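In this view, the complex is presented without one of its protein chains, the others remaining in place.
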Amino acid sequence: MSGKYKTPMLDELEKGPWPSFVTEIKKAAKKSPMADDELGQLEKSYVTKRGYWKHGGIVGVLGYGGGVIGRYSSLPEEFPGIAHFHTVRINQTSGFFYTAKALKEICDIWDKYGSGLTNMHGSTGDLVLLGTTTENLEAIFAEYSSRGWDLGGSGSAMRTPSCCVGPGRCEWACIDTLDITYNLTQEFQDELHRPAFPYKFKIKTAGCAVDCVAAIARADLSIIGTWKGNIQIDQAEVKKYAGSGMNIQAEIIDLCPTECMNYNNGEIKINDAQCSRCMHCIAKMTKALRPGKEKGATLLVGSKAPIVVGSLLSWVVVPFMKVEPPYTELKTIIRSMIEWWDDTAKPRERIGEVLEVKGMRPFLEHIGVPPQPQQVKEPRKDPFFFWAESDFKK
Amino acid sequence: MSGKYKTPMLDELEKGPWPSFVTEIKKAAKKSPMADDELGQLEKSYVTKRGYWKHGGIVGVLGYGGGVIGRYSSLPEEFPGIAHFHTVRINQTSGFFYTAKALKEICDIWDKYGSGLTNMHGSTGDLVLLGTTTENLEAIFAEYSSRGWDLGGSGSAMRTPSCCVGPGRCEWACIDTLDITYNLTQEFQDELHRPAFPYKFKIKTAGCAVDCVAAIARADLSIIGTWKGNIQIDQAEVKKYAGSGMNIQAEIIDLCPTECMNYNNGEIKINDAQCSRCMHCIAKMTKALRPGKEKGATLLVGSKAPIVVGSLLSWVVVPFMKVEPPYTELKTIIRSMIEWWDDTAKPRERIGEVLEVKGMRPFLEHIGVPPQPQQVKEPRKDPFFFWAESDFKK
Amino acid sequence: MALPKRQTDIGPPKYDQFIPPVVKKNYGKWKYHEVLSGGTMVHVAESGDKLYTVRVASPRILSTETIREICDMAEKYCDGYLRFTTRNNVEFLVSDQSKMEPLLAELKAKKYSVGGIGPRISNVVHTQGWVHCHSACTDASGLVKAIMDDVYEYFTTKELPNKVRLAVACCVNMCGAVHCSDIAVVAVHRKVPTIAHENVQKVCEIPTTVASCPTSAIRPDPKNKSVIINEDKCMYCGNCFTVCPPIDIHKPEDDGVAIVVGGKIGSLRTSPKFSKLAIPFFYNEPPRWPKVVAAIRNILEVYAKNARKHERVGEWIERIGWEDFFNLTGIEFTFQHIDDFTFARDTFRTSAAFKYSK
Partner (left out) sequence: MALPKRQTDIGPPKYDQFIPPVVKKNYGKWKYHEVLSGGTMVHVAESGDKLYTVRVASPRILSTETIREICDMAEKYCDGYLRFTTRNNVEFLVSDQSKMEPLLAELKAKKYSVGGIGPRISNVVHTQGWVHCHSACTDASGLVKAIMDDVYEYFTTKELPNKVRLAVACCVNMCGAVHCSDIAVVAVHRKVPTIAHENVQKVCEIPTTVASCPTSAIRPDPKNKSVIINEDKCMYCGNCFTVCPPIDIHKPEDDGVAIVVGGKIGSLRTSPKFSKLAIPFFYNEPPRWPKVVAAIRNILEVYAKNARKHERVGEWIERIGWEDFFNLTGIEFTFQHIDDFTFARDTFRTSAAFKYSK
């Protein structure tokens, strides 16, 4: 089955210490002619320096509008195995936790219906099954869904929410990222599977401002854990860090962005009212410093890739809110955000782009959040500003 | 003559320690019915909270297209003295140096033909004579020009260049601001007096980065003195500052933006390669520190007020050039800048606005300046960039 | 009486005719200066020569009478040599130290205000206002007088962490330095202009008028040979009024002023900065605009109390963060503060780190 192609270029990429994707494709190619043709076409791309994929057509499973990315080789005669080579997006578990048993089951099904190649995971978070044919899609869906797995999103829909490991292992998690992500994914099943939005909508949840899931850069809604109140300090541990050679002044105090810390007589003091909760000191002195006790989240909106007006990072909309099961307040505000976007956006306009065009005010008014200095880096520079009738009544 | 009007509102503004413009108008009103009517109309404005001036019509002197701002009261029956109330802009001297003799002569002429009121000086720099009639304009011009004074600019023209006191008194002047300003004003006489530009063009020259003439904020071309090489240090004076109680570490070293200074054993050391020549240390320790010896200027382009796309500060175009009499290189590059702007701008578009729309490249190519990191705060963020044929040849 | 013969394109007289001998001698050869008091300083040349400066406040609108009075003093104490500063103060250029005391005495007697040198408030850069400009939406000179009367101590004697530059602009054309001032006042409209349609066709070019609007709020109204303004898009900048007077932007009952803060011009320590909106609106309350004056004093005092030595207003705010600026000054944060114009995107906060409000 395998070895149909000579791949001198790709073979180069089996050398060296980093694990080789070429080796992976070859492994799959031993069992799958699709994977073998993928290898052949890829070698050709390496020679000619271009891809050979057509634009995807719309393929999918009954009742769903997304979850499968249609993909066809533009050289189907030369590489018949990948004439169809669709990817299937499967909702990953919150925090990407698996058991060997579950993963092996996933593999078994995939070997049966697909190329045997996967992406663990896609950039949005899905468990991506790489390469199958249109006729296999319903079977794949039946096999996975009957075992408790569902499809991820694609097209103008909610996309699979994703999160950091959070309380599953991390001492800094201020919110239950895993549970929030699970709950939101369940809440938005319809929006996930039946594209009816102006464009994609992504949600990512990070347990703290360290943001190990890149929420602030890659999600239309970024939920980031934080706290109110004082950073908890264990002065005995501070002394141990000093004892073990840490230059506390240079590494911690001097790098605190708000200059709200000081270190004297072997003790750290923090002026918490001035702390911006940036996480630096906590991250670098994890045994000595811990987040404050009143936990909650900051909601930020709008980040995306540069197409077409330049990249956006998410903007602070709600500086602090409690986020606790059953997450009613969170779900309500998300629905309200989406509603505004849905009503306001042109097709293929992300929420961040609309917000930039329309300004913050109509959005904040719609979702019922007051203007707050936390929402801006600095107030406006120009003297051109709008007044609404409601402003005059005050 | 004076006292025609009751001015209870304005009279309020004669109280208090700050010198009163109302008192000035009243002084003039003693001799000038124009000034008295100005007072009356102004009182009315204070009561009704609005101005009573019509849009200016085009008035001026023979052969000139600017220098006079036409102004007419919208209540000429009520205030006949200011039915016409034009201002005349007179080129100030470089650095606003005068002798009593010259100023008195200026006053004598003005008392004869105008309201007796002046602005010493207008925001652009002109000596502004406040309030006269159309029929007096030619006489005013003859009187002043015969005594060596010329009109300033208005309309779509070069405006009167302006500068800081520079070598006339300041120990930090790196360029001869007074002489540059005098020379440029002479060089651009035609452009100053006969509006033929897309819009106004202002030049301001500051002797150093302290920028006491707001060049970087209020001039289409900002010429700012600077140096190459090492800051000159007088360690004996450093010790005196320390002795007199200055906290050199906190006030100087810690505020150096490039962290290129240090203070040890009573001596200041500077890593000049890292210095950005911001002027802070020199300004606060003037006896101990002086600019380096190789003097020149940075040219920046584009600042303006917020109408209509928001304020601009000037942008660095030429990081360093020598600026010495007869200023040929400087004049040539200014002409080249203006030429590009003139060819490219829509009417009422300032050079900064055009530059923003067109991008730096065509401008830099036209004036023959290569791209340099000094021209930007940071490189572009998006991956969308143009290539010219010439780039491929390399 | 025959007029003298006019000359053209002669430019201004050359500066060297007006500089005192000590300056001529030491031109470009100054060594250092010392601030002697709130309004006096001495510059010492490499030669050892000294030039004393006495700075005096000016309302900028000067009558010829006052100019003559100033000139008389200049003749008496400094051989007639004087200059104006870029912020419109008067400077007596004294070469002979012994003349300083009598000059200061006469200035005091004549009630001139000596000050503005060093880490203080100097004169307010400002513009025409109701005194001369058709575009004015407040009076500049009156505001300046009211403000400076109130903060007077900071002009003459009291020190601040650093210089504080004030400015007043009587409309958004901003013929001053409002856009880069520590604390400044700019007049703003808040209502869509009303159009005297019958005059539009007489006075205005329709395409120019349409093009003048930065927000594309204006479209032609061919039926009435006039224009229509989209109320939702207009942000009351008045640019249409500048090119087409029948579009009246003035609404005395709704107009007023905004306060902006945190701008700076020099490149010392931190880059030049634009001023940012602090308080979006106060009604015009001539003759003394008491609320505006009080608001400026509040900001000034909070700055004076909290900033570090050499920190400009904008540097202080950036160190503590705008959240804290609003906390400390007690100024309300409104929708108007959130940029929705050219720079909007870059002002939205893109960080999970910020301070809470109290």
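Going by the order they are written in, the chains are A, B and C; count residues from 1 in each one.
One rule holds for everything that comes next: contacts are C-beta pairs under 8 Å (C-beta built on N, C-alpha and C of every residue); 3 or more make two chains touch, one makes a residue touch a chain.
Keep in mind that what you see is a predicted model, and the values were worked out from it rather than measured.
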Which of B:G3, B:P80, B:P347 or B:P383 touches the missing chain? It is B:P383
The listed residue (A:I253, A:C278 or A:V369) that touches the chain absent from the view is A:C278
Chain A residues touching the chain left out here are 9-10, 12-13, 15-25, 27-28, 30-31, 35, 38, 42, 45-56, 63-64, 71, 85, 87, 90-104, 106-108, 110-111, 116-121, 123, 130-131, 138-139, 141-143, 145-150, 160, 162, 164-165, 167-171, 173, 176, 178-179, 182, 185-186, 189-190, 193, 209-214, 216-218, 250-251, 255-257, 276, 278-280, 283-284, 286-287, 305-311, 313, 348, 377
Contacts from chain B to the absent chain lie at residues 208-209, 211, 216, 224, 226, 228, 257-259, 273-279, 298, 300, 302-303, 312-316, 319-320, 356, 358-361, 364, 371-388, 391
Listed in rising order, the chain C residues that touch the chain left out are 267-268, 271-272, 342-343, 345-346, 350-353
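Definition applied: only the chains that are shown with their structure count from here on.
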Expressed in whole Å, how far the mean CA point of chain A lies from that of chain B is 51
Multi-chain touching residues of chain A, meaning two or more other chains, are 381-384
Contacts with two or more other chains occur in chain C at residues 172, 174, 179, 214, 237, 274, 341-343
